[in-house]
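Entry: subunit A
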Amino acid sequence: MDHYLTLPGWGLAVFQSLLYIALAPLLVGWVRKVKARLQNRHGAPVLQAYRDLYKLLAKEARVAHTASPLFRAAPYIVFTATWMAAATVPLLVVDLPTAAIADIIVLVGLLALARVFLALAGMDVGTAFGGMGASREMMIGALAEPAMLMAVFTLTMTAHSTNLSSVIDHHLAEGFILRPSYLFALGGMVLVAIAETGRIPVDNPTTHLELTMIHEAMLLEYSGRHLALMEWAAQVKLLLYGTLIANVFLPWGIGRGMSAAALGVGLAVVLAKLAALGAGLAVGETVLAKMRLFRAPAFLNLALLLSLLGLLSHVILEVGA
Partner candidate 1 sequence: MTMQTALALAGLAVALALTSAVVSLLAKRVPATLRLVATPLLGLAGLAALAAGLAALLLGGSIQATLPLGLPWLPWHVRLDALAGFFLLLIGVVTCAVGLYGPAYIRSFEHGPDSLTALGGFSGLFVTGMLMVVLADDAFLFMVAWELMSLSSYFLVAYHHEHGANRRAAFLYLLMAHVGGLMILLGYGVLAAFGTGFSFTELRAAQLPPVWAGVAFTLAFIGFGMKAGLVPLHAWLPAAHPVAPSHISALMSGVMLKVAVYGFIRVVFDLIGEFPWQWGVAVLTIGSVSALYGVLAAMMQSDLKRLLAYSSVENLGIIFIGLGLSLLFLSTGFRALGALAFVAALYHCLNHAVFKGLLFLGAGAILHSTHEHDLDQMGGLLRRMPWTGFFFLVGVLAISALPPFNGFVSEWLTFQAALQSWQLESGVLRSLVPIVSAVLALTGALVAATFVKVYGIAFLGQARSRHVRRARPGPWGMQAGQGWLALLCLLLGAFPTWVIELIDAVPREVLGGGLPQAGVHGWLWLTPVSAQTASYSGPLVVLMLAGIGLTAFWGLNHLWARGAPVRWVRRGDAWDCGFAPPSQRMQYTATSFAQPIRRVFGLLFTIDESVTQQEDGTARHRLKIGDRFWGWLYLPIADAVESAAKRVVRLQSGSVRVYLGWTLATLVGLLWIIT
Partner candidate 2 sequence: MTALSLVLLTPLLGALALGLIRPAAPAGWFNLGVSAVSLAAALWLAWSLALVGDQAGGAAGFIAGGIAGLPFRVDAFNVYLVVLTAFVGLTTSIFSRPYMRHVLDTGRIGARRLRTYHSMYQLFMFTMLVALTTDNLGVMWVAVEGATLATVLLVSLYRTPEAVEAAWKYFILCGVGIALALFGTVLTYFAAQQVITDPAAGLNWSTLYAESGRLEPAVMRLAFVFLLVGYGTKVGLVPMHQWLPDAHSEGPTPMSAVLSGLLLNVALYAVVRLKMLVDGSLVHSGSPHLAGYLLMGFGLVSFLVAGLFLHRQRDIKRMFSYSSIEHMGLMTFGFGLGGPLATFGALLHMLVHSLTKSAIFITVGHAAHIAGTQAIAQIRGLIRTQPAVGWSLLIGVAAIAGFPPFGVFMSEFLLLTATMKTAPWFTLALLSGLAVAFAGLFRHLHPMVYGIPPEGQRPVEANMVPVAIHLILVLWLGLAIPVFLADWLDRATGLITGTRLL
Partner candidate 3 sequence: MSLTLLPLLQQLVLVLAAIVLFLSFVLLAQTRLISAIHAFAWQGGLVAAVTLVVAAAGQMPHLYFSAALTLALKALLIPWMLHRLTRRLKLERHTESLQSPTLVTMAAVALVIFSYWLVLPMIQAELTFTRNIVAVSLAVVLIGLLMMVFRTQAVAQVLGFMSMENGLFLAAVSATGGMPLVVELGVAFDVLVAMVLFGVFFLQIRESIDSLDVDRLNRLRETPGETGAEGQ
């Protein structure tokens, strides 16, 4: 472990973390653009998400009379926790100190921390919608979180490590092996990612139709920079899940070492993978319809089942063999 606790390592870690928040709106903009195209619309420019964020940051924030201090602290905590979670996922190169600080379980924990504060913030003002959103979010989170843990556990048990860098290293060293467990885990992970980032068919990020919203319901009372942070955190989360799928399940192309070439190649490859994933997401959102809320547990149960099958097929089919 000491070999990557070096000064350049730390520097690169900071750079990679900054890259996460920098790239996050881009991915969202890209997904929106592809989606618009698929729906035969022109759509906003890819960089529109940045402009929205800037606009929100510049605006004054309005806070309800009934809000407590927690309401104003929550955006910062949500943003920080999501960002920290993202920082642990190798984006360009592996073997960075951030992966040692927090492994995959901590990542899930940090995301849960963000979710808890998001839900609490939603309940703070005391509106019906806030409570509704929080309740639904926690229900979905309660089912998605174990599914996600199970999915990543499949990987970590294969690699005998929960450190994401080690997992990726293990994969790359092993070469391409067709593992049934990975297929299941990947399936579970994709479903979790869809649910957790609030995409169709579980939630709709563009809706404000009161009775179906989840994520938006919790943000209803936010405005200005608070809303910007919350939105930004959501975008980082989308990027995080994208990177997780792109770099952990399909790690090829990620940089191994600190050379500029490795970094460049890493960046290019990850951007390509993310673009493809984003396009896939857009296609999915276009062809699917949003589910009724009470179908969501079934959706997540499927995710949990897939992940668990992945884990079981690993311990039964792969270790024993």
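With respect to how the candidates were assembled, all candidates are chains of the complex that A comes from, given by their letters.
Keep this in mind: contacts are C-beta pairs under 8 Å (C-beta built on N, C-alpha and C of every residue); 3 or more make two chains touch, one makes a residue touch a chain; residues count from 1.
Predicted, not measured: the structure shown is a model, and the values here were computed from it.
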| item | value |
| --- | --- |
| Candidate from 1, 2 or 3 that touches subunit A, complex-wide | 1 |
| Residues of subunit A touching candidate 1 in the complex | 1-2, 57-70, 72-73, 76-77, 79-81, 83-84, 100-103, 105-106, 109-110, 112-113, 115-116, 119-120, 122-132, 134-136, 138-139, 141-146, 149-150, 153, 156-157, 160-163, 166, 208, 210, 220-221, 224-225, 229, 293-294, 297, 304, 307-308, 311-312, 315-316, 319-320 |
